[in-house]
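Yeah, one chain of the complex is gone here, protein chain that is, but the others are all in their spots.
For clarity, chains are labelled A, B and C in written order, and residue numbers in each chain start from 1.
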Amino acid sequence: MTQQLDPSRRTRMAVVGLGYWGPNLVRNVNELANAELAMVCDSRRPSLEKIARRYPGVATTDDFHDVIADPTIDAILLATPVSTHHTLAQRALRAGKHVFVEKPLAGSAEEAATLLRLAEENSCVLMVGHTFLYSPAVNAVRDLIQEGAVGDIYFISMSRVNLGIHQTDVSVVWDLGPHDFSILRYWLDENPIAVSAASRGCVIPGKPDVAFINLEFPSGVIAHVELSWLAPSKLRRTTIVGSSQMIVYDDTSSEPVRVFDSGVVFPEPGSFGEYQLSYRTGSIVSPRIDASEPLFLEMQDFCTAIQTGRSPRSSGQIGFDVVRVIEAVHASLDAGGGRIAVAADGALSVA
Amino acid sequence: MTQQLDPSRRTRMAVVGLGYWGPNLVRNVNELANAELAMVCDSRRPSLEKIARRYPGVATTDDFHDVIADPTIDAILLATPVSTHHTLAQRALRAGKHVFVEKPLAGSAEEAATLLRLAEENSCVLMVGHTFLYSPAVNAVRDLIQEGAVGDIYFISMSRVNLGIHQTDVSVVWDLGPHDFSILRYWLDENPIAVSAASRGCVIPGKPDVAFINLEFPSGVIAHVELSWLAPSKLRRTTIVGSSQMIVYDDTSSEPVRVFDSGVVFPEPGSFGEYQLSYRTGSIVSPRIDASEPLFLEMQDFCTAIQTGRSPRSSGQIGFDVVRVIEAVHASLDAGGGRIAVAADGALSVA
Amino acid sequence: MTQQLDPSRRTRMAVVGLGYWGPNLVRNVNELANAELAMVCDSRRPSLEKIARRYPGVATTDDFHDVIADPTIDAILLATPVSTHHTLAQRALRAGKHVFVEKPLAGSAEEAATLLRLAEENSCVLMVGHTFLYSPAVNAVRDLIQEGAVGDIYFISMSRVNLGIHQTDVSVVWDLGPHDFSILRYWLDENPIAVSAASRGCVIPGKPDVAFINLEFPSGVIAHVELSWLAPSKLRRTTIVGSSQMIVYDDTSSEPVRVFDSGVVFPEPGSFGEYQLSYRTGSIVSPRIDASEPLFLEMQDFCTAIQTGRSPRSSGQIGFDVVRVIEAVHASLDAGGGRIAVAADGALSVA
Partner (left out) sequence: MTQQLDPSRRTRMAVVGLGYWGPNLVRNVNELANAELAMVCDSRRPSLEKIARRYPGVATTDDFHDVIADPTIDAILLATPVSTHHTLAQRALRAGKHVFVEKPLAGSAEEAATLLRLAEENSCVLMVGHTFLYSPAVNAVRDLIQEGAVGDIYFISMSRVNLGIHQTDVSVVWDLGPHDFSILRYWLDENPIAVSAASRGCVIPGKPDVAFINLEFPSGVIAHVELSWLAPSKLRRTTIVGSSQMIVYDDTSSEPVRVFDSGVVFPEPGSFGEYQLSYRTGSIVSPRIDASEPLFLEMQDFCTAIQTGRSPRSSGQIGFDVVRVIEAVHASLDAGGGRIAVAADGALSVA
């Protein structure tokens, strides 16, 4: 069980890593009602100074040890390179700090499992930055699925492509995959049982910058995810096809969720052979989607998890599940594109 | 070698099968300068009568034997169900008729191979109705590829989805796949060496109505093809990503070909590790695309092939290659999504 | 009162004018259950022969006199140039025939008035080919207006532009204006009280090929209509802004009607000066629009009007009102763009 703090006391947070994403965490933590931006940590002095100017009163350090050694710090947010997640999160959890880690949780499922266990042992919150789980559009789709509006989900097809930015340390699967894999996990409430993938390192041989990924789920749902750093234009298009309705989700559109009341009209049972299917094309609705900033909702959830002991939506478990999918995808790529079965205990095998 | 006719004499053609597609063949054959619509054949009397009213002078029959027995008929066009292609085409070729078969050429690669051999032996033209090979937009893309404007092709991603029409006799791969597989064959001038696929029979269990297909080519190009009879809206979108330019081809758009002068700017060779890549985003051009009807150009090509002895663009060989890809895709589906290697002689094996 | 025919007897119709549009009338008349395509008339022999081949049994003539002299002909449909409408319709009505005239009804309001009076005197139906009044999308919008879903209409902005086709005999106002003017008349159930317009003869000096037209209605609604034969791409976009909802109608879109539940949130009455307005942005709905062919519905309405004595939707009166608006627009153009008041009796005056 997670330790509970006095809700009247504001949670003191430290942000570690002030590169591209860290300053966004800083800005949102600073706006939380029940938390306090207590410290920032980065090895680069100019980054620290810039933050200090904008947020007078925040402590700064270039030594991670100062962060975990400060007993007044309740929680640590890591926005550092993936390769450091395991080590830093481990030290933070051992010091009894609640930890928020930017996605992906760790560089391997094994490392992720270690962190989950440590959080459990130290009664600390372990949360992962799967920000899309706080996107109002993603949640609107989830509500439609859970209310049964979609019916049985047949399949989901996702494209997340744009020109750049090639990462030097990880593949496009590690970079962009966590977004779609965490959304699928959140919508379907299940983990894939098999995965297959094709990819190519177009620009840097051996470093996949385009990938086509198939996922099979226990419920029968199949999902396809197209990821690429090479594309003529930005495309974020997810299609959910269900037995009752179909949904197009596109977070770059002014209408991010469109619900199509279309589908197949089934003839009498048992008559497939004789009668042709017919099709229903009904109205299309773009529901109003709230404009809240997902990152702020995510920070609030971290704060609430710490103060109430409730598990955050983007839990360590989901972070672990996502890493497991990434590993399965890479196992398929290593096997030349073969189908990889994922056992309930996470063991991978060529199917 | 194909037998040559006197070019001054008009080729007498018979259209067999007056269902959905046959009347389109009839209409276009009728407009050919060097050919003559001599006969139509269908088992349904009303279909024959309708054609006879519109094209006075055409002979009608409900017996295929009448078609092949008529020595004045030079060429036969088959728009009958796939399952009949092999038998009917075989009889026609044995009777020394030139044969045009609607896509796909046959229900198996073995059957297709038989037809190829028979055409060779009887010096007859064997052509397949891969109409997209005559689409001005498809040819504009091919020209851009061949001129080198695209550079090295990295990958091609294709989506061909809409709501309906579920076929009762074949999967979505047999129904829609020939379009994309023939286009890939035409653009790349090579056959895939490996294939993997995922699919689901959403509406009729066991009959795939959605499929996600990966293809690997000898040149290193990878292609992804998404096919579905279940979709919120019609989508025909093909993206070609090359080292120099990128192209979006969409035959439902008023701008079917869009050329993006965008790509990666490479740092000095050997410096990948140290320098970050940068990106170039240039102008976008939608070239003017000719509005000719592909089916008419296709009929013209058939006529020219007969009269000159030149192989038609949509040759029996291409038809055979396409059927081979379909078989490989189904072999992958039968193997639960595994990767299927395609040998040079067409032999399939689980990779 | 209009004379009533025996409904069991099929109305015998004659189509006059087989240019661009006439054959469409022929095709739809031919499909009517309660009517019979009895005769076609055109001065060009080849046009007559083409129709005769496709519709065996129809009588043909190149002399309009034959049409009105045939006592078995009940109704005449005119698809001839505007300049002939008055003369031909007059002769037909005097011969006691029901008359359908392609839009616009006549070349002047005075001519149109004569035809209205003649139809009344001879108890004949006089109908005008304002086909958009039978468009399912236009009617869906009308229903939304009449149900009060839109609230009070504030204004309507319409664009109808594309490249070509310059008419040699009339301005773009006479050519394209009837569409929008008839739609406005149908939606609003009122005639404008003032009109102003700007135009230019870009390609042929003195022959307006672009026009920007403002209309004021008794209810306070204002409408703007942009018409042009010169445009980079086809645009058919009509926006209706009401106090409760807003609608975009675009008959070239796969979603021809889109209903925006957006608007202004009013503060307490009388507090305008002190409080700022706020805005409501709700869901967007594209209702399913029936795919019926407007022209067929129009022909059915003509037939029903003849057989029941009920006035057709696209009545002579609406045709007259539309011509009056066109005249007012040209009066404004002649006055250099000044505002033209339209009196209740149709008299125009520079305002």
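Here are some notes:
Operating definition for what follows: a residue touches a chain if its C-beta (ideal position, glycine included) is under 8 Å from a C-beta of that chain, and two chains touch if they have at least 3 such contacts.
As the structure is a computational prediction, the values presented were derived from the model and not from experiment.
Taking the complete complex into account, C:200 is the one of C:54, C:91, C:200 or C:236 that touches the chain left out. Of C:260, C:302 or C:320, it is C:260 that touches the chain left out of the display. If you put the hidden chain back, the residue from C:92, C:170, C:241 or C:305 that touches it is C:241.
Residue in contact with the omitted chain (choice from C:42, C:74, C:111 or C:216): C:216.
Residues of chain B that touch the chain left out of view are 255, 261, 281-288.
Taking the whole complex into account, chain C touches the unshown chain at residues 154-155, 157, 163-166, 168, 194, 196, 198-200, 202-204, 210, 212, 214, 216, 220, 222, 224, 226, 228, 230-233, 239, 241, 243, 246-248, 258, 260, 262-264, 266, 272-273, 276-277, 279, 281, 284, 335-339, 351.
The rule we apply is simple: only the chains that are shown with their structure count from here on.
Path length between chain A and chain C in the chain contact graph, taken as the least number of steps between touching chains: 1.
Averaging Cα coordinates per chain and for the whole protein, the chain whose average falls nearest the overall one is B. Each chain gets one centre point, the mean of its Cα atoms, and the points for chain A and chain C are 55 Å apart. Inter-chain centre distance (chain B to chain C, centres taken as mean C-alpha positions): 44 Å.
Chain A and chain B have Cα centroids lying 41 Å from one another. Residue positions of chain C in touch with at least two other chains are not found.
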